[in-house]
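The structure appears right after this line, and notes come after that.
A protein chain is absent from this complex, but the other protein chains hold their places.
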Amino acid sequence: MSGSWEVVIGLEIHTQLATDSKIFSGAPTTYGAEPNTQACLIDLGYPGMLPVLNEEVVRMATKFGLAVNATVAQRSVFARKNYFYPDLPKGYQISQFELPIVEHGELFITDADGNDKRIGITRAHLEEDAGKSVHEGLGKSSGIDLNRAGTPLLEIVSEPDLRSAKEAVAYMRKIHTIVRYLGISDGNMQEGSFRCDANVSVRPHGQEKLGTRSELKNLNSFRFVEKAINFEVERQIELLEDGGKVVQETRLYDSDKDETRPMRSKEEANDYRYFPDPDLLPVEIDAAYIEAVRETLPELPDAKQHRFVDEYEIRADDAAILTASQPLADYFEEVAAATQGNPQGVANFVIGDLSAALNRDGIAVEQSPVSAAALAGLLDRIKDNTISGKIAKEVFEAMWAGEGSADEVIGARGLKQITDSSAIEAVVDQVIAANPGQVAEYKAGKDKLIGFFVGQVMKETGGKANPGQVNTILKQKLR
Amino acid sequence: MGQDLHEQSLTQLAAGLESGDFSSVELTEALLRRIESHNRALNAFLTITAEQALAAAKLADEARAARNAGVLNGLPLAHKDIFCTRDVLTTCGSRMLENFVSPYDATVVERLAGAGAVVLGKTNMDEFAMGSSNETSYYGPVKNPWDLEYSPGGSSGGSAAVVAARLAPAATGTDTGGSIRQPAALTGTVGLKPTYGRVSRYGMIAFASSLDQAGVITRSSEDAALLLGVMAGFDERDSTSIEHPVPDYVAGLSKSLKGLRIGIVRQHFDEGLDEQTGAAVRESLAVLESNGAILTEVDLPNLDLSVPTYYVVAPAECSSNLSRFDGVRFGHRAEDPEDLYDLYCRSRGEGFGAEVKRRIMTGTYVLSAGYYDAYYLKAQQVRHLIADDFHKAFADVDVIAGPTAPTPAFKLGDKTDDPITMYLNDIYTIGANLAGLPGISTPCGFVDGLPVGLHLVGPHWGEEAILRCAYHYEQLSSWHQACPENYK
Partner (left out) sequence: MSLDKDQVQHIAKLARLRLADDEFGETVDKLSRIVDFVDQLGQAATDDVVPMAHPLHATQRLRPDQVTETNDRDRVQRNAPSVGDGLYLVPKVIE
């Protein structure tokens, strides 16, 4: 990327709130039902139907506002956003415009230099989701499924404070973590409960005025957000350097071709003609309500991360990984409390072998076949030298496969570490005697060969000799 | 007594049913026969639910025999075709809903049926409640029973004609700018619009959400009070429905008239008002005064801006409310649409009449970028001023009185060239909608053989005061008992 250009990015994230019923009707919100079996007359925009507000969405929005240090409005107003599209049954979306429920928030990400960077959150407001369209398999028609119409959304708008695709992803991940910590959204991007649009523009370094921006839609994974933004930035810079102008438009990201292209249906600028929805009254919540919600906030990711560094003395980036998911953080803490081993060791194992196994099997930590207590037991055996770190991996896989506790596996497979010096000495003597050539080279100065000898001893002992002792004894005997 | 069934008021019929003088089935059959004879000429009913009515009447008679009668047991009425009625056509006077069979009942319909009422059918109306003469209906205009060449007013013209012609003792209506009160005045009936939020809007097809209210057209205030008691009250399905206790409106009628402070609006009696109409209204106020009411002058300085305010706010809201009519899930759909844009434009272009299209476009315009502040925002500010004027006035008076409409009924076709002329029909009634106040019109005389009405407005929740005042006037006059010649 050319050094003379500054990238300016703002993200609009739509997160579906995990309520049982819709924001304005009592229809269910479960995913994956048969088309139009969860769209009641209110959701269908039937004549004479009226919206009634779900109390849970107010609570969830308030929770979010408090979690990002924002102002939670004691008075907010729903407004109609008017436009025609088949997945929008009333011909308007009930949203919030001038008086949103949350304003002026912030969160912190770590920038490229490892420093904390504040990203402003302009606002977060409540609105209803639209339905879905099916364009394939219906001949000359498109089919509309309104099950999703009326599902509650929280639209979170950032200030244009992001300066790179990486920062954008970091911010998006942070929001994703927060909404899951708060229990207000499951953040499932495949199912569409967490969606991101990016507003991207460039300007010459030092220029105050923002460049013309394009809006990128259809970014449904962290990876795509990064790729789409990078593509778009390059496209805009090339265009401008060639003497062209960036057009303000909406563009879709095509993940197959890794490119953005203009979206046909949004070609014309829409005049949304916002006005306060006369079917709904202003939402008023008092300070007592807000404080009561504050009491229910869990320990938030940043606070937990800092506490992990302070309390457990683990590395900052490990703390960040562990706290990215509340269940994972809880798991870590359970193990740390139960084991004699040091917390950094626990962190290493959880981030390493445990996470690898979870990913491989596509399950969440809550479904781990190895419980926190069981893992603590395994780590204890490393700490007390019963097994080496390397053997521990084998034991872990066996535990994962259901063979029992650490002790049971170690016993059944005879994996106890050999720590008896005389036994190790015997094997070392054997190895030295069997490899006179390498011994000579080592003594002549090829120090790297110590690895070869260690390997041979390990082979002879089936990997069970204590590596530290093997090293010490070998070095002694090869002097 | 000794009156034909169709001549009796709702209250009288209730007493007759109670005493066993006749059955609900007899009553319903009698009215259905009248409807059969007269509806073609009047075009007041769009749908006649004869079978359902007779079935309901039979059930009502059985309930009465089992001593299980609701307060409106066996009493027939009609519903303006703007109220959704389950499994019965609901057209809203429009081609857009020509074949629309509602899957549910409006709250108003539910509550009245729950009290035992028998529904005779759905009445004709100005399309989507937009009009003051019942001439915008896709199904043809309604005729005024007092003279078939004349308009009965609108938008609840069908309901007003039904009651005036004694085809039913009562009918529901809706009032957004005067659509109950003005047709009541033009047909010599009583029309009541309650306080905004008093009656649920659930199932009432929306025109202008912050102005619409459901009400009734009857032949007396006593009848209106009876029906209001059943219709009124909080409904959790309507967020704009207000929790406020429902008093016994009928019991409140006979409280004394003495000392009731009636405010006369200085701005009302100006050049826009037909002289004879004004005289009839002044006469009625004199009657009230000589029977104990106290007349004072009040000032509503921003009243002359109420019609322009209304014609910004109402179209704005309706332009959005009517966007749901797009040919996709219900309603009229154009044939062989080329693409989505064509589907929308032609379905809506064909489904809506000219007045509805005009109002949608006016509304779209006043909300559009660059015009919102100058029109919509401004209108809502002026609305606030008008509401404040009323509140100040009500510090000194209990009700505000004046003419309901500036003239008696006008000939069909007379005012359809210039929209503004038609809009000015609502000049006295619109203020109450903008401020959310209750209003009633009761007959107060005749001008050249056509009825005129006395309009009474109360403060928020002031239904009792206006009903009482109208009731007393009715006892002292008897204009409300006059019946058009061909319908006696």
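First chain written, first letter: the chains are A and B, and each begins at residue 1.
Here is the rule we use: a residue touches a chain if its C-beta (ideal position, glycine included) is under 8 Å from a C-beta of that chain, and two chains touch if they have at least 3 such contacts.
Quantities reported herein were computed from a predicted structural model and do not represent experimental measurements.
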- [ ] Taking the full complex into account, find the residue in B:R261, B:R282 or B:K357 that is in contact with the omitted chain.
- [x] B:K357
Open item on the list: Please identify which residue in B:G16, B:G436, B:P451 or B:P484 touches the non-displayed chain.
Closed with: B:G436
TODO: Give the residue, chosen from A:N36, A:S405 or A:N435, that touches the chain omitted from the document.
DONE: A:N36
Task: Contact residue for the chain not shown (choose from B:G114, B:G349, B:G413 or B:G449) - done: B:G349
TODO: Against the chain that's been left off, what residues of chain A make contact? List them.
DONE: 19-21, 25-28, 34-41, 44, 46, 52-58, 77, 84, 86, 133-135, 138-146, 252, 263-265, 271, 273, 276, 278, 280-284
- [ ] Could I get the residues of chain B that touch the absent chain, sorted low to high?
- [x] 100-101, 103, 195-197, 210-211, 236, 239-240, 242, 302, 305, 307-309, 311-312, 319, 323, 326-331, 333, 337-346, 348-350, 352, 354, 357-358, 360-362, 364-366, 368, 374-375, 377-385, 387, 418-420, 423, 434-437, 460
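To be clear about the criterion, only the chains that are shown with their structure count from here on.
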Open item on the list: Give the list of chain A residues in touch with chain B in this complex.
Closed with: 41, 44-53, 80, 82, 84, 86, 89-92, 144, 271, 273-275, 278-281
Open item on the list: Give the list of chain B residues in touch with chain A in this complex.
Closed with: 83-84, 90, 92, 97, 100, 102-104, 106, 201-206, 208-210, 236-240, 316-317, 319-320, 322-326, 328-330, 340, 344, 364, 367-369, 372, 376
